[in-house]
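The complex appears here minus one protein chain, its other protein chains still in place.
The block that comes next holds chain A.
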């Protein structure tokens, strides 16, 4: 029983990432009709926003320490962060420690801007082209983005730790009456799950309860009629692209302490996120979220040692297996709408 709870918890945070990426993918597909294979790269860029902010906050000047030597025997050059000079060592250390949460403030405008540039600069030229062309150009863009990141940050993962206050694990099992240390769950993963839930709720509330959201939903349902009513739906859809990019970026920022950012992480998530979108139902926002969590949890279960022992390799194919079963039984996915991608 305890192992089942552990795997459900594990699936929740992985599912949160899938859900956030799939939510953005669905928003873009639902509004602009574009299959965006660069969405995983936006997740990766988000995680590198955390790396960049961490480096900005750790920006240092060099002080020569005559009492110590470097690897060549020269006097040691010690890097002293500017924030130590400005706020004192203790406060400066705390600011650096909280780099990842602070990155959220940095990532939102950056990612909206990146999304805006992507849409206006490249993707809008492909609206009337076949989906295959859109896939090719966005996939190419994803490769360019990851190569740019690799050029500046190298190929190895870059450790970006969570604040000290969130290191360690919550003894979840004790709350449920199990022995101590039976069900441990890292604090940061809990934060990630709550953060994802908040973002998902915020996106839904934005679409549901604001005039802007209402117009966007109307445009998703019938773009032509909304245009006839004199509303410039294209501008709103461009902004939605920016918001979708920001959602993927925020998912990446907060994921940085869970998996050390590397240039390839977007590709790792991209294919799975598309499976999530298809399983959830093309164009369905609730479907994308539900499928994200469902497949995240299933993937966790499939990675349990006794499961891998009985069915070797099941952990690598489970998502695709479930996708096949769901698409055979419900061809439009869990919550797919009639008419989407069916012409």
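By our rule, a contact is a pair of C-beta atoms (placed from the backbone, for glycine too) under 8 Å apart; a residue touches a chain by one contact, two chains touch by 3 or more; residues count from 1.
Methods note: contacts and distances are computed from a predicted model.
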Per UniProt, the name of the complex member that is left out, chosen from "Acyl-CoA dehydrogenase", "Cytochrome bc1 complex cytochrome c subunit", "Branched-chain amino acid ABC transporter substrate-binding protein" or "Na(+)-translocating NADH-quinone reductase subunit D": "Branched-chain amino acid ABC transporter substrate-binding protein"
Among A:130, A:177, A:230 or A:305, the residue in touch with the chain that has been omitted: A:305
Which residue of A:71, A:175 or A:209 touches the chain not shown here: A:71
Sole residue of A:2, A:85 or A:222 that reaches the chain not shown, by the stated touch rule: A:2
Per the touch definition above, residue among A:91, A:105, A:181 or A:311 touching the missing chain: A:181
Positions on chain A contacted by the hidden chain, ascending: 2-3, 6-7, 9-10, 13-14, 68, 70-72, 76, 150, 154-159, 161, 167-169, 181-182, 184, 186, 188-189, 257-260, 262, 264-265, 268, 299-300, 303-305, 308, 312, 315-316
